[in-house]
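With one protein chain held back, the other chains of the complex are shown just where they sit.
The first chain written gets the first letter, and so on, giving A and B; residue counts start at 1 in each chain.
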Amino acid sequence: MPAELDTIAPPPAPAVRALSCPACGSAVTLRAAGYSVTAGCPSCGSILDVADPLVKLVTRYAEMTRALDIPLGTRGTLDGIEWEAIGWLARSMNGSYPWEEYLLFNPYHGYRWLIFDGQSWSLGEQLTATPNFVTYDTLSAGGRQYRRFFKEREARVDAVLGEFYWRVAIGEQVITSEWAAAGWTLSREANAKEVSWSVARLLAPREIEDAFGVEAERHPWPPPPHMVSPHAGWLSTCVKLGLAAMAFLVVVSIFMGGGRWSDIGTLPIARDGSAQSVTVGSVTFGQPWQRVELRARVPGLENGWVDLDYALVDRSTQRVYEAYGVAERYSGRDDEGDWSEGSRTSEISIASVPRGTYDLVIDYRGNRWIANNPGSWGQSDWLATSDAPEVVVEVRRGGVFFSNLLLALILIAVPLLWGLARHVRFEQARQAESDFDPIGVAALFKESE
Amino acid sequence: MGLMIACPNCGADAVFRSAALPCRICDYCQTMLVRSDDGVRAVGEAAVLPFDVSPVTIGMRGMADGIGFQVIGRVRWAWTDGAWNEWLMLLDDGSHGWLGEAMGQFMLLREAPLKTARAKVLRDVINGGEAVPGTAAEIGGVKMHVADARDVLCIAAEGELPFTAPPGWRVYGVDLKGPGGECVSLQRDGGSATFYTGRYVTLAELAPRGLRRFDGWSLPDYAG
Partner (left out) sequence: MTRGSFFFGLWCLCVAALFIVTAIFGYSPFAQGGRSAARAGAYGPTHK
């Protein structure tokens, strides 16, 4: 400890020397060519030798500050306060994940930090109050909750230039850990002598460009820990919008619901399986346009089918609207047990039938199905064995096609699902950078690697 | 603000506004003036400490917790790699307070009786031990953590002070911070110790009048 006490020294006394050309004695100037800076004499043209420590000092400082994105001494306004960049640091996690920091100063507002991770800029400030512990992975500070993002790592200073309120030197190390919230990070830095906390706000590219004239990545990838998903905002409003639209369509469907099934007629089916044609009239449709559904039910149908050709003929215009339906029903028994397939009912729909009085012409025929395996059990001829093979025809007017509703709901859902996929992808990429397991939407789909 | 020197060539005044800037051209004789003091030489390897850029100055007035005050003195403390100020405040009710200023942040502190420093970490320091940054302590019902613990040297003293600041005066100082901006400071000087409690404040909160002016910087809105 006594040795350390000895090294605390009062600030050194300033000393200034004039630098002049060793050849002709005139005043020298600094000249920049690309990345290098030389001290030269405008009168005799000679270049000063960097072996002279003063020359080296001057040219090295000029070179280093020229190479920076923000040369030291530049001023910019952020959050309504003017700041001057007075110092610059390059740090890394012992060589990996390098980043840069600028120290900003205003005598009446103190210090701030501009942190550049290679893609985006954040404005940092040291906290005067320690954060509060909320849960094992969450801290709160300044009314905001932060979730852990990076665990403790060693950060090292790789390069330094300019003024700092403590004498930073290359090689200086701290243990740092980070927590993230929407738009903000919270970090802790500790060494043997102190522990400090600071928060940093992610700057919008426009903010940093307007303030210091440096460019920021508009779509940084992978996203920085504290970047809010660009899809989160519109997605939440659009999901509400979409659900409202879907509900509206469902209400419209119910409101425009059609009528009831009404019996048109019962038609006998010839037992010899010959084709028949019956005209059922009259069927009236009252709305300007409507969906027309026709239902044919064959109660005695078994192991056979009845095909029906419908033709709705408008009595006044003689226009014909055709449709085709078939009722098929098969059953039998195999080594797995009884099976059956099909339905004794056939329902078809005809679109856009205009108002009018129609005759319904039905061409129909009953058929039996002979199995390839004549010895199969339970095979019977429904045309022969049922009491009176007949088909009952019913009609229903109006209503909304369920397929249309389904299609409309899908169309509304598709952009939302696309947006959700983009949002999940963003969050997965952002949280993948963390030392800790992902949470929220990113964790939901973790299985799909 | 800055370093004002006389040009060694022509004698005119030249100001180095930034502590890190190693050179400037003399406005009159165009000679390149290069600073050769120790701090500047370490360009690229270590940072330079800023010149004294405190906006507070002796004579400044303000309001602390509803009581008016005037700054009447200052002590400047340095550690191995930095420095800060402690400004003595004379409040309108005749009592004294301290305005600690470090890294652009301000602490409003009052001396408290040493016996109120009961937490273990404080007792250890008073008895000659050291504190480890990050250690927790409950002080006045608030859970606080050690933010800073180091040896410091008094490098300047001016104005009216309640003690003499002898040259080479060294103390061991420990600062603790709480979740609501509370702070306490303990300074051990050989066998004796002094204890201060208070909280962090912003300069704007103190409604300051008579702030120091800086060339090239406009006064803030809160300065009135």
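Note that in this section contacts are C-beta pairs under 8 Å (C-beta built on N, C-alpha and C of every residue); 3 or more make two chains touch, one makes a residue touch a chain.
Please read these numbers as outputs of a predicted model, since none were measured by experiment.
Chemist: Just list which of the chains on display the missing one touches.
Modeler: When the entire complex is considered, the left-out chain reaches A.
Chemist: Decide which residue listed in A:Phe133, A:Trp221 or A:Tyr324 touches the omitted chain of the complex.
Modeler: Selected residue, touching the omitted chain: A:Tyr324.
Chemist: Using the definition of touch stated at the top, determine which of A:Gly110, A:Gly242 or A:Pro389 touches the missing chain.
Modeler: A:Gly242
Chemist: Based on the whole complex, identify which of A:Val50, A:Leu405 or A:Leu420 touches the chain you can't see.
Modeler: Reading the full complex, the residue touching the unseen chain is A:Leu405.
Chemist: Quick one: which of A:Asp272, A:Glu341 or A:Asp387 touches the chain that's been left out?
Modeler: Residue touching the chain left out of view: A:Glu341.
Chemist: Write the list of subunit A residues that the hidden chain touches.
Modeler: Residues of subunit A in touch with the missing chain: 230, 233-234, 237-238, 241-242, 245, 248-249, 252-253, 256, 287-292, 305, 307, 310, 312, 321-326, 328, 330, 332, 334, 339, 341-342, 348-353, 367, 369, 398, 400-401, 403-405, 408, 411-412, 415-416, 419.
Definition applied: only the chains that are shown with their structure count from here on.
Chemist: Any idea which subunit B residues touch subunit A in the complex?
Modeler: For this pair, the touching residues of subunit B are 1, 3, 5, 7-9, 14, 18-23, 25-26, 29-50, 53-55, 78-83, 102-105, 133-134, 144-153, 155-156, 170, 177-183, 200, 203, 211-212, 214, 217-220, 223.
Chemist: Taking the complex as given, what residues does subunit A use to touch subunit B?
Modeler: Residues 1, 4-5, 7-20, 27-30, 39, 53-54, 57-58, 60-61, 64, 72-73, 81-82, 86-87, 105-111, 126, 128-132, 159-170, 190-196 of subunit A touch subunit B in their complex.
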